[in-house]
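All protein chains but one are shown at their positions in the complex.
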Amino acid sequence: MLTAPPRSGRINSGSINSVWIKAAQAALLAIAVCFSLGASDSGSRIDSLGHRLMCTCGCAQLLGECDHYGCPSRSDELATLSSAIASGQSDQQIMDSFAAKYGVTVLAAPRTQGFDLVAWIAPFAVFAAALLGTILLVRRWSGKPDAQAATPVSRDTSLSPQERERLEQIRRETGAEGGL
Amino acid sequence: MTETEGLIAGLLLLFALVVYTFWPENAFASQKEKTRLDFLLERKEQLYENLRDLNFEHRAGKYPEEDFQTQRALLEKETADLLAEIDRLQQA
Partner (left out) sequence: MAALGSFALLIALALAAYNLLAGTIALRLIATGTPARISPERLADTARRAGIAGFYAVTAAAFALVWSAFANDFSITYIVEHSNRALPAPYKFAALWSGQEGSLLLWAWLLGTYGFVLRLRHKTDVKLYAYAGTILAGIQVFFLLILNFAAPPFALLKGTIPDDGNGLNPLLQYPEMVIHPPMLYLGYVGFSVPFAFALGALMMRYPGEKWIHITRAWTMATWLFLTCGIFLGMRWAYAVLGWGGYWGWDPVENASFMPWLTGTAFLHSVMMQERRGMMKSWNVWLIFSTFLLTMLGTLLTRAGLVSSVHAFAQSSIGTWFYVFMGIVLAICIFTYIYQRGHLKTEHHLESLVSRESSFLFNNLVLLTACFVILWGTLFPILSEYVQGTKVTVGAPFYNRVAIPIGLFLLFLTGVGPLLPWRATSFKSIRRNFVLPVIALWATVIVCLAVGVRPWVNGAFSSGNFYALVAFAVGVAVFVAVLSEFLRGAHVIARQTGRNLLSATWLLTRRNTRRYGGYIVHIGVVVVVLGLAGSAFNRNVESEMGVHDAMHIGPYTLECTGFTQDSNANYDSEYAILNVTKGGKTLFQMTPEKRAYHLGGGDQPQTMVAIHSVPMWDLYVVYEGMNPDTGQPIIKAFLNPLVGWIWAGLVIMVLGTLIALAPSLSPATAALRVPVARQVAPEVALKGGD
């Protein structure tokens, strides 16, 4: 009986930190390399549409990311998708035909019409309302400044000796004169 | 562990925990009400902290002189009033 072979990810995890700094410089370069690995046009359309559709087998994954072995729906959906792309349909047409064939739950995000539009509007509406509320709140607050008692207290004006002593004490104890 | 042994262990546990809970203990901590003075001393600590911070940030260049003077005056006034009340309470 054999045990599972060690996996490379674990072996190398220790050495990651040692090259961390050097890699920071190389990171941008790396992204550039990745970026230059362009995908073919129809391939990238399958990819982008595959990320806007769900796998319908119940795995709750995006079609483009569904990975489980022997998935009953993935290959069927992908075949539909590639034939639709080959027949020259627009993205919108493809999405509509998928919704018709598999039901609206195949669309990974709500549509932008009818009640579904509410899903998209609400977050921005709430953000706008909250922003407005915050700004109004700030304005109301700054309208009534904290202290009408904004009379500067200084050492030489009309303070009783006791008050002056207290002020000195505060200044000493809070490092006003350059302590920490 | 058989069911009987389990039940015996459970009964032992029950007994021990009930004894622990209801042991007549006279040294329990009393719930003393926080006095005004305690509260003021806490406030003083916080105001001191705010003042220290203000002074430090000023030295780090985060307040223009004018703002700093106003802010410090406000905080110092608040603190001085607080100290006065503390003094009054402590003398009383």
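By letter and in written order, the chains are A and B; residue numbering begins at 1 in each of them.
Definition applied: a residue touches a chain if its C-beta (ideal position, glycine included) is under 8 Å from a C-beta of that chain, and two chains touch if they have at least 3 such contacts.
If you're wondering where the values come from, they're calculated on a predicted model, not measured in any experiment.
Q: What are the shown chains that the omitted chain is in contact with?
A: Displayed chains contacted by the hidden chain, ordered by label: A, B.
Q: Out of A:Gly88, A:Pro123 or A:Pro161, which residue would touch the omitted chain in the full complex?
A: Per the contact definition at the top, the residue touching the missing chain is A:Pro123.
Q: Residues on chain A that touch the omitted chain in the whole complex?
A: Residues of chain A in contact with the hidden chain: 1-5, 7-9, 11-13, 16-17, 19-20, 22-24, 26-39, 41, 51-52, 54, 58-62, 65-70, 103-111, 114-116, 119-120, 122-124, 126-127, 130-131, 134, 137-138, 141-142, 144-146, 172-175, 177-180.
Q: Could you please point out the chain B residues that touch the chain left off the display?
A: The missing chain touches chain B at positions 1, 3-7, 9-11, 13-14, 17-18, 20-23, 25, 28-34, 39, 42-43, 45-46, 48-50, 52-54, 56-57, 59-64, 67, 70-71.
What we mean here is this: only the chains that are shown with their structure count from here on.
Q: Just give me the whole-number Å value for how far the CA centre of chain A lies from that of chain B.
A: Those two chain centres are 38 Å apart.
Q: In their shared complex, at which residues does chain A touch chain B?
A: Residues 146-147, 149-154, 162-163, 166-167, 169-171, 173-176, 178, 180.
Q: Would you mind writing out the residues of chain B in touch with chain A in their complex?
A: 48, 51-52, 55-56, 59, 69-70, 72-74, 76-80, 83-84
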